[in-house]
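The complex appears here without one of its protein chains, the remainder shown in place.
On to chain A.
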Amino acid sequence: MALLEVRDLSVVFQRRGEEPFIAVDGVSFDVEPGQTVGLVGESGCGKSVTSLAIMGLLPKRGAKITGTVKYDGTDLLKLSDREMRDRRGRDLGMVFQDPLSSLNPVVPIGLQVSEVLERHRGMPRKEAMIEAKDLLDKVGIPDPNRRLKEYPHQLSGGMRQRALIAIALACRPKLLIADEPTTALDVTIQAQILSLMKELVQDLGTALVMITHDLGVVAGLCDEVNVLYGGKVVEKAMRHKLFAEPRHPYTHGLLASIPRLDAEPGEKLTPIKGSVADNIPWSQGCAFAPRCPNALDVCVQVTPAEEDQLGRLLRCHNPVVPGTPAAEEVPV
């Protein structure tokens, strides 16, 4: 049985006097124990909302969540606030995007790590501090004894993210959700943080849901990849398969828009046309159709269904033929 089973998860934001906004539209995916699964897409595709819905961190008012999120067989969405509080930090950990704003500026690092241990493992403060020191050491923060007493502003960006990872993994959760953990960091630090995460989840046997817009992160880390567009999964496959043969025009476009070091000088990038519309309707045709180079008439009339093609899930009427080079060049 999968560790995490997300089925038909939908999140609709409804504000008084405004049109309901469908942020996540029937997303399903599984995470096996110890597996790393990527959720990939542009900003606004619903990947962060998906993670917050799993963690139970969406506002109680104004967000309507449907579907099931089964963790070890229990539907997290049906748990009470108190039961969910007991699980967050113990069974599920989360690492956020901006390490500076995600740490409390007026509380020493040590306490921010040890408070999770005090809460979920019932450790007294002293014991939790010793464990916190070990954790900081484990995530590669030098001189952890000194750092325990320091405040977030005294740490570098990379070290802050290491501290956040230590917090998320303090109680050895079986599932870690990382929401763009490297986006706010320097490129050199990004690589360090990614290899640290890879190492830690392997050592601890933690399953990882990696949320990113960066296919480079996916390539280095994920076993399975879900590509999201407009709140729906448009393509799902194992990593090698997806990179070798992207079939959905959106996936294809994402891969084609990555600058490559081995490109000829003067060669143009091929970005995806346009940008994500505010409220993408899947009710009439494919939401990606307006930006899609492969769009047919049927694409704007009939919503494509999810099809299983030899271990690959695809939601497209006119997928990219394997081997097609980057779509037509668009002058930048």
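One rule holds in what follows: contacts are C-beta pairs under 8 Å (C-beta built on N, C-alpha and C of every residue); 3 or more make two chains touch, one makes a residue touch a chain; residues count from 1.
The rule we apply is simple: contacts and distances are computed from a predicted model.
Peer 1: Given the options "Spermidine/putrescine import ATP-binding protein PotA", "NADH-quinone oxidoreductase subunit M", "Peptide ABC transporter permease" or "Nitrogen regulatory protein P-II", say which is the protein name UniProt records for the missing chain.
Peer 2: For the chain missing from the view, the UniProt record says "Peptide ABC transporter permease".
Peer 1: Check each of A:F96, A:Y229, A:Y250 or A:W282 against the chain that is not shown and name the one that touches it.
Peer 2: Touches the omitted chain: A:F96.
Peer 1: Looking at the full complex, which residue from A:D25, A:E115 or A:E224 touches the chain that isn't shown here?
Peer 2: Checking the options A:D25, A:E115 or A:E224, the one contacting the hidden chain is A:E115.
Peer 1: Check each of A:R87, A:R291 or A:H317 against the chain that is not shown and name the one that touches it.
Peer 2: Among A:R87, A:R291 or A:H317, only A:R87 touches the chain that is not shown.
Peer 1: Out of A:L9, A:V24 or A:I167, which residue would touch the omitted chain in the full complex?
Peer 2: Counting the whole complex, the residue in contact with the absent chain is A:I167.
Peer 1: Take the complete complex as the reference. Which residues in chain A touch the chain that isn't displayed?
Peer 2: 55, 57, 84-90, 93-94, 96, 98, 101-108, 111, 115-116, 119-120, 151, 153-154, 164, 167-168
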